[in-house]
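Let's look at chain A:
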Amino acid sequence: MEPKGIYDILSKTFGSKIKQFLENTFPPTIIVESSAIVDVCKFLKNEEGLNFTSLMCLSGVDLKDQGKMAVVYHLFSITHRHKIALKVEVDRNEPHVPTVEGVWATANWYEREAYDLFGIIFDGHSDLRRILMPDDWEGYPMRKDYVYPKKYHTWDV
Partner candidate 1 sequence: MVNVDERFMEVSMGPQHPSTHGVLRLLVRTDGEVLTAARPYIGYLHRALEKIAERVTYPQFTPFTDRLDYLASMNCNLAYAMTVEKLLNIEIPRRAQIIRVIMAELNRISSHLIAFGSFSSDMGAFTPFLFGIREREFINDLFEMTCGSRLTYNYIRIGGVSKDLPEGFIDKAKEFLDYFPGKLKEYNELLSYNAIFIKRLANIAVITPEDALDYGVTGPNLRASGIKWDLRREEPYLIYNELDFDIPIGRGEMGTVGDAWDRYMMRIYEMEQSTKIVKQCLDMLAPGDYTAKVPKVLKPPAGEVYVRAENPRGELGFYLISDGSTKPYRLKIRAPSFANLSILPKLAKGVMIADLIAIIGSLDIILPEIDR
Partner candidate 2 sequence: MTELINEIITRLANAAPIIRLLVVIAIIIVSSVIVLAVALLYEGLATYAERKVAGDIQARIGPNRVGPYGLLQFVADGVKLLLKEDIIPFYADKWLFIIAPYIVFTASFAAFVPLSYSEHIYIANLNVGVLYILAISSVVSMAILMGAWGSNNKWSLFGGMRAVAQIVSYEIPTVLSLLAAIIIPASLNMRDIIAYQSGGLGIFRWLIFNNPFTFFAFFIYFIASIAEVNRTPFDIPEAESEIVAGYHTEYTGMRFAFFFMAEYGDMFVVSALATTLFLGGWQIPFIGNIVMPIWLKDILEVAVFFGKVFLLIYIMMWIRWTLPRLRVDQLMELCWKYLTPFAFFNLIGASVWVLLLHGKGVYDIITGLFVH
């Protein structure tokens, strides 16, 4: 199934929630409203012709110059062998995205990593803790405007 076709089906069922369709990325990206991301994902997973069985990769992106924080979901279907990318953009200072942990269990750890490195808060996540950095680390290291702390406890960084 062609990504353009997937975009048409989605915009048909979700209307204005599906904002844009970017052709030149590989795989093509569909920009989705952050509130509808969970329904879109459920739909993509369970719909007969689409059934995206696995979430390949969920990455946080810091679009500093646009004042936005993006979460990119790369989905893939084993039965139909087609790929699609979903993008959710939220405001940079209040990055709240609903969790898709219910749809794919692998999102649990990816979302914890995005929270840990970017500070994106996933509402409804079962266990939103830092995964890579120490639990009492201040700041979110992967942000573009991140300033290296001089000291962590007693060691200098």
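Assume contacts are C-beta pairs under 8 Å (C-beta built on N, C-alpha and C of every residue); 3 or more make two chains touch, one makes a residue touch a chain; residues count from 1.
Behind the choice of candidates: all candidates are chains of the complex that A comes from, given by their letters.
Note that the structure is predicted; figures quoted are calculated from it, not measured.
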All of 1 or 2 sit in the complex with chain A; the one touching it is 1
The answer for chain A against candidate 1 in the complex is residues 22, 24-27, 29, 53-57, 59, 61-62, 72, 74, 78, 81, 83, 85, 104-106, 108-109, 117, 130-134, 141-142
